[in-house]
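Before I ask anything, here is the structure I am working with.
Note that one protein chain of the assembly has been removed; the remaining protein chains are unaltered in position.
Presenting subunit A:
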């Protein structure tokens, strides 16, 4: 409590000294059971590079430090979503449970996608006009000491307690049409984005399976040819070529799946998590609204002697709610902007990468075709 209070104080201080776009999460290495991420960034002032190693717990610490419960306006902020923890099994293989929980982030070689998601998270925090001022970010990015050891309480991120309330309050009628609309819109979009992301994941998984099947076919053919003696040389050559063709097909699916994961997959995943974050923010506001309305009622019903105290409480709540609402309004606007921008980036780079892959593979195919036509028949 004390510590978070301190961060809240320092929040108003000078902004981040690190360039947001320079933040990179380069790689994840497995240190015993924990994944260690190496993060590099550059100072705004002199472009000097900084490199630190952080664990997932450090990220959690940051996420909690960003949110200061005693700063009511912060309730209106849409916090950049931190990906769920990636648990590596000993064989560093992705099991179904992790896949279900993390979706795209569980895919990719050496946690590549997960690193990118963390990177996006840090960048989003650094780009945020309010959150970037929080010293915790700078600490995480520059301090050689690991800050995450001091465990913080769950705070509002403890979603377990929310679940019960959520059901009750989610349908609470809003006093403000803007927020009512936003809430309706958000729950609709959240569901749709989630489904779309899952389906895109299915596409990618199917591509990966195809890639494996093609590889299998390619090596089966090769194995077969190796067994055959050279009696039918022409046939062996054709089989070898066929094996190569399937290798290219395998490469095609592999690349396509990779592109899908690293661009649109990641984009959709972020989109989906961001919408969840917005939902959480809107929910916090709704909670405050319910609280305020209850206070209003209490004030009306209260007897004269208690009315003064009740009004005071109500006024505090009202002030908090108003501050939160105006912050939320800003944040929603900002969110939509950055959401569209993020999706645009994802779509454009997705398209470009797929185009590159398609062109590359087409060139390989035509090479194969040419080579095949030249093969002898006898």
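Here is the rule we go by: a residue touches a chain if its C-beta (ideal position, glycine included) is under 8 Å from a C-beta of that chain, and two chains touch if they have at least 3 such contacts; residues count from 1.
Note that in this section contacts and distances are computed from a predicted model.
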| item | value |
| --- | --- |
| Choices "Sorting nexin-1", "Serine/threonine-protein phosphatase 2A 55 kDa regulatory subunit B", "Gamma-secretase subunit APH1-like" or "Hemoglobin subunit beta" - which one is the UniProt name of the chain not shown | "Sorting nexin-1" |
| Selected residue (touches chain absent from view) among A:50, A:239, A:290 or A:313 | A:239 |
| Selected from A:58, A:207 or A:254 as touching the chain missing from the view | A:207 |
| Among A:25, A:141, A:249 or A:328, the residue in touch with the chain that has been omitted | A:249 |
| Residues belonging to subunit A that touch the chain removed from view | 185, 188-189, 192-193, 195-196, 199-200, 202-203, 205-207, 209-210, 213-214, 216-217, 220-221, 224, 227-229, 231-232, 234-235, 238-239, 241-242, 245, 249, 336, 340, 343-344, 347-348, 350-352, 354-355, 358-359, 361-362, 365-366, 368-369, 372-373, 375, 377-378 |
